[in-house]
Structures are given as C-alpha cells and as structure tokens.
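Read through the structure below, which is laid out as structure tokens, and then see the notes.
With one protein chain removed, the remaining protein chains of the complex are shown where they sit.
For reference, chains read A, B and C in written order, and residue numbers begin at 1 within each chain.
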Amino acid sequence: MTHLGLLRAVAANSFQFSRTDAGFIAEAFEAVVSFILNLPWIALEFLQVNAKPLTQVILLPGLAFVLVFAIIAVWFERKFLARAMLRVGPYYCGKRSGLLQVFADFLKLFMKEIIVPKDMDFMFFAAMPVLVSTLPAMAMILIPFDSNWVLWDIGSLSLPMFFAIAGLAPLLPIFAGWAANNKYSYIGAFRVAYMYISAEIPLVICAAAVAIMAGSFDLLKIVEAQQGMWFAVPQFLGFAIFFLGVIIESERTPFDIPVAEVELVFGWRTEYSGILFGFTMMAEYVLFQAWTLMFITLYLGGFNGPVLLGMTTASHIFWLLAKFAALVVLIILIRCVFPRLRLDQMLNLGWRTLTPLAVLNLVFVLALKVLGVY
Amino acid sequence: MLEETKEPKRNFESVPGAKAVYSLVDYVAGWARKYSIWPIHLVTGCCGPEFMQTSGSEYDMERLGVLPFASVRQCDCIMVVGVVSRKMAIRVKYLYEQMGEPKYVVAVGACPTGKGPFYDSYAAVAIDEYVPVDVYIPGCPPRPEAIINGMMLLQEKIRKEKRIGVKE
Amino acid sequence: MTEPIIKPDVMRISWGPQHPMSGQTRILLDVDGEKVHKIIADLGFTHRGIEKILENRSFFQGIIPIERMVMADTTNIGMGYVSAIEKALNIEVPERAKWIRSLMCEMSRINSHLYAFGLQAEATGYFPAVFLWTTVDRTILLDLFEELTGARWSYNFILPGGVHKDFPEGFQAKLIKGVEYLRRRFEDYWEAMVENAVFEARCNGLAVLKPEDAIRLGATGPVLRGSGIPMDTRKDDPYAAYPDLDFDVITEPACDVMARTKVRYREIGESLKIMEQVANEIPEGPISTKTSFFVRSKPAEVMSRVETARGELGIHMYTEAAPNPYRVKINSPTLRNMYVFERLAELDEILMADIPVVINSIDPWYLDSDR
Partner (left out) sequence: MSEESLLAGIKEAHSDSIESAAVLQPRCISVVAKMDGFVELAESMKTRFGFTQPVACGGVDYPGEQRIQMIYYAGNPEHKVMLTLRVNLPRDGPRMPTLTGVWGAMDFHEREAYEMFGIEFEGHPNMIPFLLPPDWRGGHPLRKDFKGEGVTQ
C-alpha cells in the first residue's frame, strides 16, 4: 500500500471512527508502518520527478537568488556609495570587509520591538511588508533563464502575466500607507499611486511594441527573436523609456519620491519598526530585481550569448546574470549622481514625455513590421 | 515600591550542551546588535557640525555600523547632540518613548551632560533629568575621535548585556 | 498654541523638530495635496538665553557662550561681540591683528557656506556625493584652524585688543596650498551640483523673492544678495581689515533658490581671494594691545555690525561701570531670514517636496535665531 492508499483509507473511514472496526484499524496500522518504512523511497521518487522545479524554486529564480542578491546588493550599494562619498563604508563587521553588515542589521531587526501605534489596522499593516516583498518575487518565476530553465512556462501568457503580477505591487504600499494612520505615510501612499500609474502606461506600451516585433507574447519567443540582434538596437527609444521605467518602478534615486527621506521621513514606511521595516527594505531590492530581469529579457537579448565550454544552459544563465550585474551597477551609479525629482516633474515626465514617446516607438515598430523589415 | 525584577528561570539549563548553545546564541545576538546601532537624526544643539564631520568622510562612523536613520520607529539609539533646552527636552523624552526596545541614549558634548558653558542659563537642562543616559561624551564640542570612542563604549555595553535590552 | 486651520481640505503637518532636514525647529505646514498654503515657524527649541547669560559674565567670559551661537561660523559671531567690546572700552587694535581677524572671518565663512552647500545638496535628495564632499573639504579648513588656534570649531581666538597668537611657522605656505586645493575642488562642485540637470530643474525659479519683498521683509545676507541687492556690511560699515582688502559684493539677479546657492558659491571664491591676499600681504607688527582680563568699562552704548555667513549680525551693547555688560541685544540674521521663509508661501507657490530645499536656501541656523 502506498502513501496515497493510506490517505484514501483515512479519508474513506474518517467518519466511521466511532465504529469498532478491527479490520480497518489493522489496515491503517499496516499503512502507517509501510509509509514510514518507505519514506526514503517516497522522498527520492518525489525528488526524481520534481528535481528541476525544486532547484529552480530553491536556487535560481527562487529563494536563494532573491536573498543572496539582496545581501550582496545592499553590501555593494553601501560600499559603492561610500566610495563616491570618499568614505570607507561598513568595515569592522565581518573581518574588515563589511560583508556581514547586512546579517547584523537583519538579526538586530528581528530582535527589535514591533511597535503598534494606536488606532491602526494591525493585520493589514503587518501583512503589507511581507506581501510587498513576495509579489515581485512571484513575478520573477516567469523570466526565462534558458529555453529549458523557466519555472512557470505558460507560453504566450507570460508577458501579460508578468505585468499583471508586478502591476499589483504598487497597490500594497497604498494599503500600507493607509493602515499606518500617519500623515507622512498617507502622503507617501498617494505619491506611490500617482507615480506608478504615470510610469506603468509607457512600460506597457513599450512591452507591446516588443511583443509585436517578436510576434509573440511568450517571453521565451521574445528572447529567441533577439538571437541575431538585441531589440535595444531597433527600438532604442523603447529601450530608453523602459530603462527609466525600471528605475521608477523600483523606486530608485532620481524617482524615489514616495519614500523621499528629506521630505517625508520614509513615506509609506515611516511607521514600520523591527523586522517589518526589514521586509520593506527587502521589497525595494526584490522589485528592483524583477524589473531589471524583465528589462534584460525584453531589450538586452535575455539569456542570449556565446556558449562557453559547451554548456548551453549554464552559459545562458551566466550571461543573464552578467547582464543583470552590469545593470545593477549602472543603476546604483545613477544614485550617486542625481538628486531627486519632484512629484509634478515626475508626472510631467511620465505623462507628457514618456507616454507619447512610447506611442511613437509603437508606431515605429508597426511601420517596421508593415514594411517587412522584421 | 518597585518589585525587584527576577531572572526568569531557564528551563533547559540542566540539559547537557545547553549552556554552549545559550552562549552561542548570546554571542551572535550581541554581535549583531553591536554592529547595527542606528541613531536617529536629531541634532538638539551646537555640536551638530562636529557630529556631521564624524559621520562624514574623514572619520566615517558607518565603519562601525552606525547609520543615522530618519524615523524613530526603526532606531536603536538617540544621540543627544548639543545643548538641550526645556522645549527640546520634552521632545527628546517623546522620542525616547516612541522608540522600540532595546533603546539607548548617548549624550554628546558638555551641554546635555551638565549644561556645559550654559551652566547659569534659565532654559538649558541636563538631559539625564529626562531620559536615562548610557554613555556620556565630554567636550565642547567633543572631537570626532571622542564621539567614536563613545560609540565603541556603547557597543561594548550592548555586547556584554546578559539579556537583550536588560542593562547591567 | 497656534492658529486654527481656516481652509477646508487642508491638512496640518508638523515638520520637525525631529525630521531628517528640519534641524532644531518645528514648522507647521498647511498642505492641500502637495501645495503648501501656509508656513508657521515654531522656534525656540534651542533657546538658551544667551542675552541673559552675557549680562552675568565678564567681557572676556562672554566670548565663550556667544561663539556657540553658530558653531560653523564662530569667528564671525565672536568678531561682532569683540568689536562691540572694543568700541565700548576704546581699545585700539594693531594692524596685523586686524588682518588675522579678516583671515579667520573668511575661513569661517567658507566653512559655513560649505555647510549650507552640503545641506542644499542633501535637501534635493543628492545625499551621497556633494554633502559628504563638503565634509572632506572642510577638514582642510579645520586643520588650518587647528594649527592656528588649537581648536576645531570654537576658538576664543579673537580677544579684545587683538588676537590670541601669531601665525605659527610656515603657516602662510600652508594657507596658499589650501586655497589652491579648494579652488580646484570648487570647480568640481560647480560641475557636479550647480550644472546638474536635475538640480537645476529642482532649484530654478523656485521660491522667488523679489528685491522689494526682500527689503520689505527684512532679508539679509545671501538671501538679500540672491535677490540682486548689493548690501554687505563688510563694504557698508567696514571693520577689521576689510577696507584694505580687495573683494566684490556678489549678487545674482534671478531671486530664486538657485540664485542664493550661486551667491554662496561665488562668495566662497571671494573669500578664497581674501585668504590669498592675507597670506601674501599681511603687515608685520604686534598682534594685540594688552587688555586686562578683568577690565571694567565706563557707561557707554555701542552698536557693532558684522557680516556673518548668514547675514548681518548686530550687537547692541550697553555698559556701565562694571566688569560685565549691562545689556546685550543680539540681532541675529537667521531670525530675520526665518520671517522671510514664513512669508514665502504667500509670495510664490511652494510644494511640499520643496520645503527642505527652500528652508535650506536661507541657510538657517536655529541656535542663532533662538539665542
């Protein structure tokens, strides 16, 4: 009897337990014993069947990737900014490298008191940081790392699905800002609302142009269509718009208007304390990660690149990660050289500049398509 | 009268190896909290520029993991920088109460320690009348080395705590 | 305590005294969305009663608390107080001492303008680079100060009758080296900050203060000169060695936040020019006339005005036959500029996001305004 048989037996007889049924009890006992004895084999079978998805969930687009990226990115950002400021940055923590600084901060945040101010919707309040850091991670499972390394391959639905999941993310800061019952959080939440709507529309139009050029909504097909030439070359306009959009969506410096420290303390994050604040910090990096990967997939050829040492999958993953690292450095560098824009300037940029240019880009792509260049 | 706080019983102390686990946990907790002191952006008085130099490029307090933060909810430590007037002292007390446990106060400069050059002022107060102070840093203004030394003393104090937030 | 909110749909936000950019003040903002309708300044968080303290101290002792009024600009404040004492007691100052005083005043001005510059950079969200570069460059000045006076911020170096010490060996050469280094650095600042596209977008045309409004509201210092009015106490009512020194009064016609930033930037250049002149042309001679520490004065009433980094500081001192002043009235520049700031919301449209930029453009020092 397998474990499935046991479950079936339990389900069938669970309502009849009051009846003394010696046969059933003996059967159940036997099933339990055989289940325990067979546990290693069951586990092995499970692993054999699900080896690849499990690796993907635990390692690459999944947990380890998110966590390791957050740790390295925070460390790198602090060190890199410190160099720009002619400083050293975190130093003594972790044998004079500062590498363990992030661990120290997170461990400490776990040990801090979580403050619940009066008149606040606590469940709502506490759920938002967790959700806001997991939703973009969910969107990341759609990104193809290789033609056979896609965690959730849903074919031609993958590009719309990414926007559907990632588009939910801005709702959460709005809820969080409302739940915190603080004026600064409230203003920050409304800034989030204004900003994301103005940024998301050009992003969607640009993505549509890419889909038209590739002839499919399937991210895998989009990547394959870029084998000869990256879409960044014919669609330079879209490339530039999407790059700005990535910075806006991940709330990086020229556009970190909702959490503007010098104006709004921390915007919608002001009231979070302890580990909840840690989650909101984490969310910034996860969002950043998801949108940067999407940017690479759409414009920079995704995982395309020369095959190294005959290992196709490994070299594809390597190329994607290499492009990702380069973009991360570039976006962190931007933080060193630009002040923050004002909300009205940002909205002008979004509605009056980026949206018309995105439409222009779309028209250009359509023309290319009609003329048969692509 | 205040009741004497008793050490809560640790139930597993008789289990072999428990002490080693406890000391390891204590060590890791102390280490993490020692290297992650986030003081709040609050400059009450005139030692501000020297504080800025200390967190600035030449002395760089971020080396020790000291990272000034904007909102009091996330902070561990108030650095009372410079002279405290009556009006400000009430605010410092509010901030202290709004901060999450465990929390610490560092008095930077002669004025919060004991009024300093304004000893005969009708408006200045010593901050330890309002909130408990963990480290006093003397000087008017203290040199950056002194401020960093004060922060290192606070780190030692945090590391040596028997339990989180329980001061000796 | 404060006025009630008059308009509907207006939210009142308390901004400070604990806020990343507020400093030691509290500002109440009536905002409708992002637009600021009204600014109400609530000062006094660093009030120490310096005017009362000075009445109880001897003339020499008074230098210590009054220098704590503006920590980044101690020499200029001390200069005002000491020149008031000298006028009241009729003390002659030797020529060399005057030159050393001018030098220190200008170094102090650069120090303070660097502070304003850095905070302006931080207020626009430009935290990383420029704000901390200013702290690096300030160490050059602090090292020079330390070599000359022995202290980093508050020196008690300008005393009635002259200055405390003469130049140490080889100080002039170091001074010229420092000036050359700072000149190079300020070109970097211009490129990195003033010509930065986003910084220009944030600061150009923001919080316009027209010249007639600047006069009417009593603005002073770089705020007044940023509105195009060439008023500078160093020229209008010269003190120390300023009559002999060659420098220009900087004005900018644009009247906005950018103009005030540029005025500070160009004033640093003028100060460097003065530093160079002092290093090259300082006359020889004694550095002080002996004045007793326990000096007593005759009944007198004097007024001394100096140009600090924030504007004109006036010290109105009454003395009688006693070792301490009878009454010292300090007309502090920040208090005058804070009133301008309070009125700016009525003169020009200011958004919530601009508040830190605008308040730092007047370079407030609340210890100065609260005294």
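Heads up, the rule we're going with is that contacts are C-beta pairs under 8 Å (C-beta built on N, C-alpha and C of every residue); 3 or more make two chains touch, one makes a residue touch a chain.
The shown structure was predicted, so the numbers you read here are calculated from the model rather than taken from an experiment.
Undergrad: Of the chains you can see, which ones touch the chain that is left out?
TA: Displayed chains contacted by the hidden chain, ordered by label: B, C.
Undergrad: Which is it among C:L43, C:I91, C:L182 or C:V263 that touches the chain not included here?
TA: If we include the chain that is not displayed, C:L43 is the one touching it.
Undergrad: Using the definition of touch stated at the top, determine which of C:F171, C:W190 or C:Y339 touches the missing chain.
TA: Within the whole complex, the residue contacting the unshown chain is C:Y339.
Undergrad: Please give every residue of chain C in contact with the chain that is not shown.
TA: 1-3, 43-44, 47, 49, 51-52, 87, 215-218, 229, 231, 236-237, 301-303, 305, 312, 314, 316, 318, 326-327, 329, 331-332, 335-336, 338-340, 343, 370-371
Undergrad: What is the set of chain B residues that contact the non-displayed chain in the whole complex?
TA: Listed in rising order, the touching residues are 86-87, 90, 122-123.
Throughout what follows, only the chains that are shown with their structure count from here on.
Undergrad: By mean C-alpha coordinates, which chain is most distant from chain C?
TA: A
Undergrad: Kindly work out which chain lies most centrally, taking the average of its C-alpha atoms as its position.
TA: Given all protein C-alpha atoms shown, the central chain works out to be B.
Undergrad: Using mean C-alpha positions as chain centres, tell me how far chain A is from chain C in Å, no decimals.
TA: That pair's centroid distance is 48 Å.
Undergrad: What's the distance between the Cα centroids of chain A and chain B, rounded to whole Å?
TA: From the centre of chain A to the centre of chain B is 36 Å.
Undergrad: Between chain B and chain C, what's the gap in Å when you average each chain's C-alpha atoms?
TA: Computed value for the inter-centroid distance: 32 Å.
Undergrad: Multi-chain contacts in chain B: which residues touch at least two other chains?
TA: Residues 56-57, 70 of chain B each touch two or more of the other chains.
Undergrad: Show the residues in chain A shared as contacts by 2 or more other chains, in ascending order.
TA: Where chain A meets two or more other chains at a single residue, that happens at 85-87, 261, 265.
Undergrad: Would you mind writing out the residues of chain A in touch with chain B in their complex?
TA: Residues of chain A touching chain B: 78, 82, 85-93, 98, 100-101, 103-105, 107-109, 111-115, 261, 265-266, 269-274, 277.
Undergrad: Under the touch definition given earlier, write down the residues of chain B that touch chain A in their complex.
TA: For chain B paired with chain A, touching residues are 28-29, 31-36, 56-57, 60, 62-65, 70-71, 73-74, 76, 98, 100-102, 164.
Undergrad: Tell me, which parts of chain C touch chain B in their complex?
TA: 17-20, 23-24, 44-50, 52-53, 56, 64-65, 68-69, 71-72, 115, 132-133, 135-136, 138-139, 142, 152-154, 367, 370
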